[in-house]
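With one protein chain withheld, the remaining protein chains of the complex are depicted in position.
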Amino acid sequence: MREKIHCAVIGLGRLGWSHAEYFAGRIPGAHLLAVADVIEDRAVTFAQQYGVPIATTDIEKVLSHPEMDAAVIVTPTVTHASLIQAAIAANKAVFVEKPMTHSLEEAAAITRLVEATHAYCQIGFMRRFDPSYRAMREQIHNGAIGKPLYFKTLSRDPGCPPRSYLQESGRIFVDMSVHDFDMARFLMDEEIVEVTALGGIVHNEFLRSHDDIDQALTFVRFASGTLGDIENSRIAGYGYDTRAEVVGTTGTIQAGALTYHDIRMFNSRGSTSDLFPGFLERFADAYYLELVDFIDRLRRGLPPAVTVEDGYKALALAMAATQSYDEKRPVQVKW
Amino acid sequence: MREKIHCAVIGLGRLGWSHAEYFAGRIPGAHLLAVADVIEDRAVTFAQQYGVPIATTDIEKVLSHPEMDAAVIVTPTVTHASLIQAAIAANKAVFVEKPMTHSLEEAAAITRLVEATHAYCQIGFMRRFDPSYRAMREQIHNGAIGKPLYFKTLSRDPGCPPRSYLQESGRIFVDMSVHDFDMARFLMDEEIVEVTALGGIVHNEFLRSHDDIDQALTFVRFASGTLGDIENSRIAGYGYDTRAEVVGTTGTIQAGALTYHDIRMFNSRGSTSDLFPGFLERFADAYYLELVDFIDRLRRGLPPAVTVEDGYKALALAMAATQSYDEKRPVQVKW
Amino acid sequence: MREKIHCAVIGLGRLGWSHAEYFAGRIPGAHLLAVADVIEDRAVTFAQQYGVPIATTDIEKVLSHPEMDAAVIVTPTVTHASLIQAAIAANKAVFVEKPMTHSLEEAAAITRLVEATHAYCQIGFMRRFDPSYRAMREQIHNGAIGKPLYFKTLSRDPGCPPRSYLQESGRIFVDMSVHDFDMARFLMDEEIVEVTALGGIVHNEFLRSHDDIDQALTFVRFASGTLGDIENSRIAGYGYDTRAEVVGTTGTIQAGALTYHDIRMFNSRGSTSDLFPGFLERFADAYYLELVDFIDRLRRGLPPAVTVEDGYKALALAMAATQSYDEKRPVQVKW
Partner (left out) sequence: MREKIHCAVIGLGRLGWSHAEYFAGRIPGAHLLAVADVIEDRAVTFAQQYGVPIATTDIEKVLSHPEMDAAVIVTPTVTHASLIQAAIAANKAVFVEKPMTHSLEEAAAITRLVEATHAYCQIGFMRRFDPSYRAMREQIHNGAIGKPLYFKTLSRDPGCPPRSYLQESGRIFVDMSVHDFDMARFLMDEEIVEVTALGGIVHNEFLRSHDDIDQALTFVRFASGTLGDIENSRIAGYGYDTRAEVVGTTGTIQAGALTYHDIRMFNSRGSTSDLFPGFLERFADAYYLELVDFIDRLRRGLPPAVTVEDGYKALALAMAATQSYDEKRPVQVKW
């Protein structure tokens, strides 16, 4: 087992900053050697605050650093493919935020590259590390609900992303449902072979100009004939809301009680608990645990827990859903 | 206000028996004058146990009784239309279990008949009387969630009905979803104008020979552009499960905690509450309250809370969903 | 089985009115022949609204009515003893609200009278008919928690009763804890042999002039050595709150989720459910079911489910708790 993995975080937006904070002292075996961002000040500020040796805008410099073992890519999606390729070319291990890319061709190319080079490349589907979903999966695999028959998830965002983000987010199925497609594969342990996507705009009329919607429902068919549905929306004014359920022959299992702090207030309004304000709070543990696992696997020389194939497949399903929505018909997905 | 409403319960199956028990002493102003069933023994047994004057197989006799005010029809659906017509012809008020009929033509004919005769005819959509759904509706109407944007219900039966019932149940959308269509109209206070029905068999292969399925998902579009989805299944081995949710601009509201008795057991298996074994337990209050309301309105000379128009519209939506499923396309519903 | 029990409700305060409404048409086999109240108008109003033959201020007249079978006493506690005695003298069955009396001597006298005359006299400990507590008791008796080891209840009132009521309420242990002592006997199926009562005024200073308190804690010891505690208060500004728990060797069982309607609202304040505003809402089912049971037992000639002995014992424990509080020492109770 290697003692230290020297790593760089590339991209210090909200999520990148959070990842970098984890690497700066909370992850066993990780040494944060560099942070990079297009805004130099941001990198410098972070580096000073957390004692990181290198702060730069020059990604080339980061990737060519001889002691660097791994690059953590948290930049805008449009830059992912080239950064992954550069990192692999420089012989670095890669952790890349979801989605891997918005282009299925790019995703396929990366998948082939990783296969050819045996590079380490982990996709940031953090939900796979959420203790609830993991416990749910374990129960399903242990037969707690018998044979799984129906899959159901729901992911609602508190609001629409800003216009600038929408431009390159890949529309709702790629931006949001991709997580649910990955959960479908993770929890059901089989492939989806058909998607029927429905939806529309129920609140945010401005999305029309982005060819996007704020409410989606995707009906899915798995290879074995089991079925499921995925609801996504951007209208949850009340908070960040993700739930999952799998119905089996002998029972059903659910995650998502939506309680943030384990306290209940009783007053003249009734009994109240607080909700998760956003994904960073809801998946705080998951984000941490996926990075711990990333470093741990590198130290042990193990393959990644979430592969480029996982990234490719979830994206392929999201693209199929988009096509289904646009063409108003079920779309088959062949693997 | 009339002091007493003399009534007859026609059909003493499980639900009819339960209704008759309510009428036999628990409903203010109701006097159960007769019970009728095709099995004479059943009627006689009930009458003896509860002190009902008339027990018969002869529905004609019941409907022509000069003191009879109202007929409560809880017979198989196939007999509803002719019984309603006979009761109205005999100038009796009618309470009829859902669905009113399986034929849209019959439903339309009854609707016209009721309009022409000004007869009292209440449809047994008992969920409208469930305290949870009523409280939910009141909150929505009071603006508690802002403007409603998305409607969502789920109704799961613990298993498939027997083959004999399936023969004449009208398939899953008419048998089960009809309740959810009525809830959609009740909670959202607007009409559904398009349905897209999806689904399949996930467990009960024998349904294929009945041209039926055990898992359905219906996507609905309301007149104002708001959307929704309805999940129905017959695979809930764990119990009877009905949930509802309406998402609005400022919040979401849910019903269906699925807890039968308000007790929690903590032991080595964890923390456990019991579930509703079936619809009679889940909707015990609702069944009672709809019958109380039926008698109360007759005594006060008020029109029914759930009209033949409500029955017709829910059926029309269920038929449209069946057509959508069969033809694999969205179906518009014109009102 | 007798067809009808002709009964009178004596006392039309909030609870008496509610009881009388149940008798007027909702309870199988009950015929409400008379209502009586010291305020004649109240009785007349009720009688007109619900079609009750007799409305009077003359209790004598009610108790001497030859067709009257039963008297339901819902008058102020101070009048209970003489009314029970008069009713028994007139050979009527009796249902009397809790507490049976505030005087242990009176309670003992009534108990002896009932034993001597074999009169039917049921005490209004309605909690015994609450579906949650009944399910809890059944689970305990079925061994679901192993051997019971610790008993725990909590009853909190939304506020202090009015001064006029406090004058004759018998102080907090007699007014409130009496219900919990009855629950202890009901759920544990054994007798309490020692009580240690503690407490004080935490909010309502005016109680000092009534020699009363607004916060109490009673530690109890059962005959077998098992223990328990009872919390009572009059400070629950948030609603009416009753909870119970019994810990056993293999688990614990709780009642009291405090959710009124089964709906949850999610908005910017979090996730909210409503609470029970008062005991009439919390125990609506229980109040109804105890009266149904009262009539049913009279019709079948069965003894009462809650006896004068139950009334006497709960009162004796409440008196012992009062003594313990006053004398600041544990008080033994001998049976």
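As written, the chain order gives the labels A, B and C, with residue 1 at the start of each chain.
Following the convention adopted for this analysis, contacts are C-beta pairs under 8 Å (C-beta built on N, C-alpha and C of every residue); 3 or more make two chains touch, one makes a residue touch a chain.
None of the values given here were measured: they were computed from a predicted structure.
Which of C:Ile39, C:Val202 or C:Leu280 touches the hidden chain is settled by the complete complex: it is C:Val202. Across C:Leu149, C:Val193 or C:Ala284, the single residue that touches the chain missing here is C:Leu149. Although one chain is not drawn, the whole complex shows that of C:Leu15, C:Val78 or C:Ile235 it is C:Ile235 that touches it. Considering the complete assembly, chain B touches the hidden chain via residues 237-239, 241, 258-260, 266-275. Residues touching the missing chain, restricted to chain C, are 146, 149-150, 152, 156, 196, 198-203, 215, 217, 219, 221, 225-227, 229, 231, 233, 235-238, 241, 247-252, 328, 330 (touch as defined at the top). Chain A residues in contact with the hidden partner, per the touch definition given at the top, are 3, 24-30, 50-51, 131-132, 135-136, 139, 144-145, 250-257, 259, 261-268, 274.
In this text, only the chains that are shown with their structure count from here on.
Computed from the mean C-alpha positions, the centre of chain A lies at a distance of 43 Å from the centre of chain B.
Touching two or more other chains at once are residues 237-238, 241 of chain A.
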